[in-house]
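The block underneath contains the structure these notes are about, expressed in C-alpha coordinates.
What you see is the complex with one protein chain gone and the rest in place.
Up next is chain A:
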Amino acid sequence: MTGGAMNRLVPFFREAFATPLAGVLSLLACALTGVLAMGAFKWLVLTAVWPWQAAGACKDLAGFCWPFLIEKTRFILFGTYPYALHYRPALVCLILCVFAVVTCRHLVAAAPLLSARQLAASWIAVIVASFVLMGGGIFGLEPVDPVRWNGLPILLILSIVAVALAFPLGVFLSLARVQSSYPLLARFAAAYVEIARGVPMLTVLFVGIFVLPLMLPEGVGISPVLATLVALVFFHAAYFAEDVRGGLLGLPKGQDEAAKSLGMTYWQSTRLVVLPQALRRSLPSLVNSIIGAYKDTSLVVVVGIHDLTATARMSFGDPAWRDNAVEAYALVAIWFFVSCAFLSGIGRTLHRNTVS
(Lines give C-alpha, C1' and ligand atoms only; values in the text may rest on other atoms or scores of the structure.)
Protein backbone atom coordinates (compact mmCIF):
# COMPACT_ATOMS: atom_id res chain seq x y z
CA MET A 1 0.00 0.00 0.00
CA THR A 2 2.67 2.49 1.07
CA GLY A 3 4.90 1.23 -1.71
CA GLY A 4 2.14 1.95 -4.23
CA ALA A 5 1.73 5.49 -2.93
CA MET A 6 5.51 6.00 -3.03
CA ASN A 7 5.62 4.74 -6.60
CA ARG A 8 3.18 7.43 -7.58
CA LEU A 9 4.65 10.19 -5.38
CA VAL A 10 8.26 9.92 -6.54
CA PRO A 11 7.56 10.71 -10.23
CA PHE A 12 5.26 13.48 -9.08
CA PHE A 13 8.05 15.16 -7.09
CA ARG A 14 10.52 14.56 -9.85
CA GLU A 15 8.18 16.38 -12.21
CA ALA A 16 7.44 19.21 -9.76
CA PHE A 17 11.16 19.99 -9.26
CA ALA A 18 12.40 19.12 -12.75
CA THR A 19 13.95 22.53 -13.41
CA PRO A 20 14.85 25.41 -11.02
CA LEU A 21 11.93 27.47 -12.32
CA ALA A 22 9.49 24.58 -11.84
CA GLY A 23 10.90 24.09 -8.34
CA VAL A 24 10.39 27.74 -7.38
CA LEU A 25 6.85 27.73 -8.78
CA SER A 26 6.06 24.50 -6.94
CA LEU A 27 7.31 25.94 -3.66
CA LEU A 28 5.34 29.15 -4.21
CA ALA A 29 2.19 27.17 -4.95
CA CYS A 30 2.75 25.11 -1.81
CA ALA A 31 3.23 28.25 0.29
CA LEU A 32 0.07 29.86 -1.11
CA THR A 33 -1.96 26.70 -0.52
CA GLY A 34 -0.55 26.52 3.00
CA VAL A 35 -1.56 30.10 3.81
CA LEU A 36 -5.07 29.55 2.44
CA ALA A 37 -5.44 26.23 4.23
CA MET A 38 -4.29 27.79 7.53
CA GLY A 39 -6.83 30.58 7.08
CA ALA A 40 -9.60 28.10 6.35
CA PHE A 41 -8.57 25.91 9.31
CA LYS A 42 -8.57 28.90 11.66
CA TRP A 43 -11.99 30.01 10.38
CA LEU A 44 -13.66 26.59 10.29
CA VAL A 45 -12.09 25.03 13.41
CA LEU A 46 -9.95 27.21 15.69
CA THR A 47 -12.20 30.26 16.05
CA ALA A 48 -15.41 28.48 15.07
CA VAL A 49 -18.46 28.08 17.27
CA TRP A 50 -18.99 24.33 17.69
CA PRO A 51 -22.27 22.71 16.66
CA TRP A 52 -23.14 21.85 20.26
CA GLN A 53 -22.48 25.35 21.60
CA ALA A 54 -25.32 27.84 22.09
CA ALA A 55 -26.10 29.97 19.04
CA GLY A 56 -25.54 33.13 21.09
CA ALA A 57 -21.81 32.42 21.08
CA CYS A 58 -21.72 33.22 17.33
CA LYS A 59 -22.01 36.94 18.15
CA ASP A 60 -18.66 36.99 19.99
CA LEU A 61 -16.49 34.74 17.84
CA ALA A 62 -15.32 35.66 14.36
CA GLY A 63 -15.20 32.07 13.11
CA PHE A 64 -17.65 29.77 11.38
CA CYS A 65 -21.03 29.49 13.11
CA TRP A 66 -21.80 25.75 13.00
CA PRO A 67 -25.04 26.08 15.03
CA PHE A 68 -26.42 28.11 12.11
CA LEU A 69 -26.02 25.15 9.77
CA ILE A 70 -27.56 22.78 12.34
CA GLU A 71 -30.57 25.10 12.55
CA LYS A 72 -30.96 26.15 8.95
CA THR A 73 -29.61 23.44 6.62
CA ARG A 74 -32.99 21.77 6.32
CA PHE A 75 -34.60 25.11 5.47
CA ILE A 76 -31.92 25.97 2.90
CA LEU A 77 -32.47 22.59 1.21
CA PHE A 78 -36.28 22.56 1.12
CA GLY A 79 -37.43 26.14 1.83
CA THR A 80 -41.11 26.62 2.57
CA TYR A 81 -42.19 23.11 1.48
CA PRO A 82 -44.48 21.79 4.26
CA TYR A 83 -42.16 20.61 7.02
CA ALA A 84 -43.92 17.29 7.65
CA LEU A 85 -43.67 16.37 3.96
CA HIS A 86 -39.94 17.01 3.52
CA TYR A 87 -39.38 13.34 2.66
CA ARG A 88 -40.96 14.04 -0.74
CA PRO A 89 -38.50 16.73 -1.98
CA ALA A 90 -35.71 14.70 -0.35
CA LEU A 91 -36.74 11.69 -2.42
CA VAL A 92 -36.89 13.85 -5.57
CA CYS A 93 -33.34 15.14 -4.91
CA LEU A 94 -32.16 11.59 -4.32
CA ILE A 95 -33.59 10.05 -7.49
CA LEU A 96 -32.51 13.01 -9.65
CA CYS A 97 -28.95 12.88 -8.28
CA VAL A 98 -28.77 9.09 -8.55
CA PHE A 99 -29.94 9.09 -12.16
CA ALA A 100 -27.67 11.99 -13.07
CA VAL A 101 -24.72 10.04 -11.64
CA VAL A 102 -25.86 6.80 -13.33
CA THR A 103 -26.10 8.64 -16.65
CA CYS A 104 -22.66 10.17 -16.24
CA ARG A 105 -21.16 6.80 -15.32
CA HIS A 106 -22.94 5.38 -18.35
CA LEU A 107 -21.00 7.79 -20.54
CA VAL A 108 -17.58 6.86 -19.18
CA ALA A 109 -18.00 3.21 -18.14
CA ALA A 110 -16.77 0.38 -20.36
CA ALA A 111 -19.76 -1.83 -19.46
CA PRO A 112 -22.75 0.43 -18.64
CA LEU A 113 -25.35 -0.58 -16.10
CA LEU A 114 -28.29 0.20 -18.41
CA SER A 115 -28.67 0.19 -22.17
CA ALA A 116 -29.27 3.54 -23.89
CA ARG A 117 -32.92 2.67 -24.39
CA GLN A 118 -33.40 1.70 -20.74
CA LEU A 119 -31.70 4.94 -19.75
CA ALA A 120 -34.02 7.08 -21.87
CA ALA A 121 -37.07 5.22 -20.55
CA SER A 122 -35.98 5.59 -16.94
CA TRP A 123 -35.41 9.33 -17.45
CA ILE A 124 -39.03 9.73 -18.54
CA ALA A 125 -40.10 7.81 -15.43
CA VAL A 126 -37.80 9.91 -13.22
CA ILE A 127 -39.13 13.20 -14.57
CA VAL A 128 -42.76 12.13 -14.12
CA ALA A 129 -42.01 10.81 -10.62
CA SER A 130 -40.31 14.10 -9.65
CA PHE A 131 -43.35 16.17 -10.57
CA VAL A 132 -45.78 13.74 -8.94
CA LEU A 133 -43.76 13.68 -5.71
CA MET A 134 -43.33 17.46 -5.58
CA GLY A 135 -46.89 18.42 -6.55
CA GLY A 136 -48.90 15.54 -5.09
CA GLY A 137 -52.64 15.51 -5.70
CA ILE A 138 -52.71 11.85 -6.84
CA PHE A 139 -51.99 8.50 -5.14
CA GLY A 140 -53.20 10.09 -1.91
CA LEU A 141 -50.26 12.52 -1.81
CA GLU A 142 -51.25 15.85 -0.30
CA PRO A 143 -51.18 18.56 -3.00
CA VAL A 144 -48.43 21.18 -2.61
CA ASP A 145 -48.57 24.44 -4.56
CA PRO A 146 -45.52 25.10 -6.81
CA VAL A 147 -44.95 28.33 -4.85
CA ARG A 148 -43.64 26.09 -2.08
CA TRP A 149 -41.22 24.13 -4.29
CA ASN A 150 -38.02 25.74 -3.03
CA GLY A 151 -34.35 25.08 -2.55
CA LEU A 152 -32.43 22.07 -3.83
CA PRO A 153 -35.28 20.13 -5.52
CA ILE A 154 -36.26 23.12 -7.66
CA LEU A 155 -32.60 23.70 -8.58
CA LEU A 156 -32.25 20.04 -9.60
CA ILE A 157 -35.56 19.95 -11.49
CA LEU A 158 -34.71 23.12 -13.39
CA SER A 159 -31.17 21.97 -14.19
CA ILE A 160 -31.21 18.17 -14.52
CA VAL A 161 -34.71 17.87 -15.99
CA ALA A 162 -34.07 20.83 -18.28
CA VAL A 163 -30.84 19.25 -19.52
CA ALA A 164 -32.51 15.83 -19.91
CA LEU A 165 -35.29 17.34 -22.02
CA ALA A 166 -33.09 19.79 -23.91
CA PHE A 167 -30.63 17.09 -25.00
CA PRO A 168 -32.95 15.17 -27.39
CA LEU A 169 -34.28 18.48 -28.73
CA GLY A 170 -30.71 19.67 -29.31
CA VAL A 171 -29.80 16.44 -31.16
CA PHE A 172 -32.89 16.82 -33.35
CA LEU A 173 -32.03 20.47 -34.11
CA SER A 174 -28.44 19.64 -35.06
CA LEU A 175 -29.59 16.80 -37.36
CA ALA A 176 -32.17 19.11 -38.93
CA ARG A 177 -29.53 21.74 -39.51
CA VAL A 178 -26.93 19.54 -41.23
CA GLN A 179 -29.27 17.51 -43.49
CA SER A 180 -29.89 18.77 -47.02
CA SER A 181 -33.10 16.98 -48.07
CA TYR A 182 -35.38 19.56 -46.44
CA PRO A 183 -33.76 22.99 -46.88
CA LEU A 184 -36.64 24.79 -45.18
CA LEU A 185 -36.25 22.66 -42.04
CA ALA A 186 -32.49 23.27 -42.07
CA ARG A 187 -33.05 27.02 -42.34
CA PHE A 188 -35.57 26.92 -39.53
CA ALA A 189 -33.21 24.97 -37.26
CA ALA A 190 -30.36 27.36 -38.05
CA ALA A 191 -32.52 30.42 -37.34
CA TYR A 192 -33.77 28.91 -34.10
CA VAL A 193 -30.29 28.08 -32.84
CA GLU A 194 -28.83 31.46 -33.78
CA ILE A 195 -31.71 33.40 -32.23
CA ALA A 196 -31.66 31.39 -29.00
CA ARG A 197 -27.90 31.80 -28.71
CA GLY A 198 -28.07 35.49 -29.54
CA VAL A 199 -30.47 36.29 -26.72
CA PRO A 200 -29.41 36.50 -23.05
CA MET A 201 -30.81 33.82 -20.75
CA LEU A 202 -32.54 36.47 -18.62
CA THR A 203 -34.60 37.56 -21.62
CA VAL A 204 -35.58 33.95 -22.31
CA LEU A 205 -36.63 33.54 -18.66
CA PHE A 206 -38.76 36.68 -18.75
CA VAL A 207 -40.37 35.54 -22.00
CA GLY A 208 -41.12 32.18 -20.36
CA ILE A 209 -42.71 33.76 -17.30
CA PHE A 210 -44.58 36.67 -18.87
CA VAL A 211 -45.14 35.93 -22.57
CA LEU A 212 -45.61 32.15 -22.62
CA PRO A 213 -48.80 32.25 -20.46
CA LEU A 214 -50.28 34.77 -22.95
CA MET A 215 -49.73 32.39 -25.86
CA LEU A 216 -51.60 29.52 -24.22
CA PRO A 217 -55.29 29.01 -25.00
CA GLU A 218 -57.70 30.75 -22.64
CA GLY A 219 -58.29 28.96 -19.35
CA VAL A 220 -55.04 26.98 -19.54
CA GLY A 221 -52.80 28.07 -16.71
CA ILE A 222 -49.09 27.31 -16.42
CA SER A 223 -47.20 27.49 -13.16
CA PRO A 224 -44.07 29.67 -13.06
CA VAL A 225 -41.97 26.56 -12.45
CA LEU A 226 -43.24 24.87 -15.60
CA ALA A 227 -42.96 28.08 -17.65
CA THR A 228 -39.36 28.50 -16.52
CA LEU A 229 -38.61 24.86 -17.32
CA VAL A 230 -39.97 25.30 -20.85
CA ALA A 231 -37.87 28.46 -21.33
CA LEU A 232 -34.72 26.73 -20.07
CA VAL A 233 -35.28 23.67 -22.30
CA PHE A 234 -35.58 25.86 -25.40
CA PHE A 235 -32.52 27.89 -24.38
CA HIS A 236 -30.20 24.97 -23.57
CA ALA A 237 -31.32 22.99 -26.63
CA ALA A 238 -29.72 25.59 -28.91
CA TYR A 239 -26.34 25.22 -27.19
CA PHE A 240 -26.50 21.43 -27.19
CA ALA A 241 -27.43 21.54 -30.89
CA GLU A 242 -24.23 23.45 -31.66
CA ASP A 243 -22.12 21.00 -29.64
CA VAL A 244 -23.62 18.01 -31.46
CA ARG A 245 -23.34 19.76 -34.82
CA GLY A 246 -19.63 20.16 -34.16
CA GLY A 247 -19.40 16.39 -33.74
CA LEU A 248 -21.49 15.76 -36.87
CA LEU A 249 -19.35 18.06 -39.01
CA GLY A 250 -16.14 16.56 -37.67
CA LEU A 251 -17.19 13.10 -38.86
CA PRO A 252 -15.54 11.95 -42.13
CA LYS A 253 -18.06 12.05 -44.96
CA GLY A 254 -17.15 8.45 -45.84
CA GLN A 255 -19.00 7.14 -42.77
CA ASP A 256 -22.39 8.30 -43.99
CA GLU A 257 -21.62 7.31 -47.58
CA ALA A 258 -20.49 3.84 -46.55
CA ALA A 259 -23.68 3.37 -44.53
CA LYS A 260 -25.80 4.45 -47.51
CA SER A 261 -23.93 2.16 -49.88
CA LEU A 262 -24.80 -0.72 -47.56
CA GLY A 263 -28.43 0.11 -48.28
CA MET A 264 -29.20 1.76 -44.93
CA THR A 265 -31.98 4.31 -44.79
CA TYR A 266 -31.36 7.83 -43.44
CA TRP A 267 -32.62 6.90 -39.97
CA GLN A 268 -30.66 3.65 -39.87
CA SER A 269 -27.40 5.32 -40.84
CA THR A 270 -28.05 8.21 -38.44
CA ARG A 271 -28.97 5.98 -35.51
CA LEU A 272 -26.38 3.24 -36.01
CA VAL A 273 -23.42 4.93 -37.69
CA VAL A 274 -23.42 8.72 -37.61
CA LEU A 275 -24.91 9.75 -34.26
CA PRO A 276 -22.98 7.36 -32.00
CA GLN A 277 -19.68 8.63 -33.39
CA ALA A 278 -20.74 12.26 -33.53
CA LEU A 279 -22.01 12.21 -29.94
CA ARG A 280 -18.79 10.63 -28.70
CA ARG A 281 -16.83 13.43 -30.40
CA SER A 282 -19.03 16.18 -29.01
CA LEU A 283 -19.22 14.85 -25.45
CA PRO A 284 -16.43 17.03 -23.97
CA SER A 285 -18.04 20.24 -25.23
CA LEU A 286 -21.49 18.94 -24.23
CA VAL A 287 -20.26 18.45 -20.66
CA ASN A 288 -18.94 22.01 -20.76
CA SER A 289 -22.35 23.33 -21.82
CA ILE A 290 -24.07 21.21 -19.16
CA ILE A 291 -21.89 22.65 -16.37
CA GLY A 292 -22.67 26.16 -17.66
CA ALA A 293 -26.40 25.37 -17.83
CA TYR A 294 -26.34 23.94 -14.33
CA LYS A 295 -24.70 26.99 -12.79
CA ASP A 296 -26.87 29.44 -14.75
CA THR A 297 -29.96 27.87 -13.20
CA SER A 298 -29.54 30.13 -10.16
CA LEU A 299 -30.64 33.03 -12.40
CA VAL A 300 -34.25 31.84 -12.00
CA VAL A 301 -34.30 33.88 -8.78
CA VAL A 302 -35.08 36.95 -10.91
CA VAL A 303 -38.39 35.46 -12.02
CA GLY A 304 -39.42 34.73 -8.45
CA ILE A 305 -38.43 31.07 -8.11
CA HIS A 306 -36.70 30.35 -4.83
CA ASP A 307 -33.86 28.00 -5.65
CA LEU A 308 -30.98 27.08 -3.35
CA THR A 309 -29.39 30.55 -3.48
CA ALA A 310 -32.70 32.25 -2.70
CA THR A 311 -33.45 29.99 0.28
CA ALA A 312 -29.93 30.65 1.54
CA ARG A 313 -30.70 34.38 1.47
CA MET A 314 -33.98 33.79 3.30
CA SER A 315 -32.20 31.70 5.93
CA PHE A 316 -30.26 34.72 7.15
CA GLY A 317 -33.27 37.00 6.64
CA ASP A 318 -34.58 35.41 9.86
CA PRO A 319 -33.93 38.24 12.36
CA ALA A 320 -32.39 35.79 14.85
CA TRP A 321 -29.70 34.72 12.35
CA ARG A 322 -29.05 37.90 10.41
CA ASP A 323 -25.26 37.80 10.93
CA ASN A 324 -24.78 34.43 9.21
CA ALA A 325 -24.81 35.27 5.51
CA VAL A 326 -21.31 33.82 5.01
CA GLU A 327 -22.26 30.44 6.49
CA ALA A 328 -25.38 30.24 4.30
CA TYR A 329 -23.47 31.09 1.13
CA ALA A 330 -20.68 28.68 2.13
CA LEU A 331 -23.18 25.80 2.18
CA VAL A 332 -24.45 26.73 -1.29
CA ALA A 333 -20.88 27.13 -2.55
CA ILE A 334 -19.92 23.68 -1.28
CA TRP A 335 -22.92 22.08 -3.01
CA PHE A 336 -22.07 23.78 -6.32
CA PHE A 337 -18.36 22.97 -5.93
CA VAL A 338 -18.98 19.27 -5.29
CA SER A 339 -21.51 18.85 -8.09
CA CYS A 340 -19.50 20.85 -10.63
CA ALA A 341 -16.28 19.03 -9.66
CA PHE A 342 -18.06 15.74 -10.33
CA LEU A 343 -19.21 16.95 -13.75
CA SER A 344 -15.72 18.25 -14.62
CA GLY A 345 -14.27 14.89 -13.59
CA ILE A 346 -16.65 13.17 -16.00
CA GLY A 347 -15.64 15.70 -18.66
CA ARG A 348 -11.93 14.96 -18.12
CA THR A 349 -12.47 11.19 -18.34
CA LEU A 350 -14.47 11.62 -21.53
CA HIS A 351 -11.75 13.77 -23.00
CA ARG A 352 -9.12 11.12 -22.15
CA ASN A 353 -11.31 8.40 -23.68
CA THR A 354 -11.77 10.39 -26.90
CA VAL A 355 -8.06 11.14 -27.21
CA SER A 356 -6.85 7.60 -26.56
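Methods note: contacts are C-beta pairs under 8 Å (C-beta built on N, C-alpha and C of every residue); 3 or more make two chains touch, one makes a residue touch a chain; residues count from 1.
Here is the rule we go by: contacts and distances are computed from a predicted model.
Engineer: Tell me the UniProt protein name of the chain this structure doesn't show, selecting from "Transporter substrate-binding domain-containing protein", "Nitrogenase molybdenum-iron protein NifN", "Hsp20/alpha crystallin family protein" or "Protein translocase subunit SecD".
Structural biologist: Missing chain, UniProt protein name: "Transporter substrate-binding domain-containing protein".
Engineer: Pick out which of A:142, A:194 or A:318 touches the chain that's been left out of the picture.
Structural biologist: A:318
Engineer: Specify the residue from the set A:12, A:52, A:83 or A:267 that touches the hidden chain.
Structural biologist: From the options A:12, A:52, A:83 or A:267, the contact with the absent chain belongs to A:83.
Engineer: Going by the touch rule given at the top, which residues of chain A touch the chain that is not shown?
Structural biologist: 71-72, 74-75, 78-83, 145, 147-148, 150, 224, 304, 306, 310, 313-314, 317-320, 322, 325
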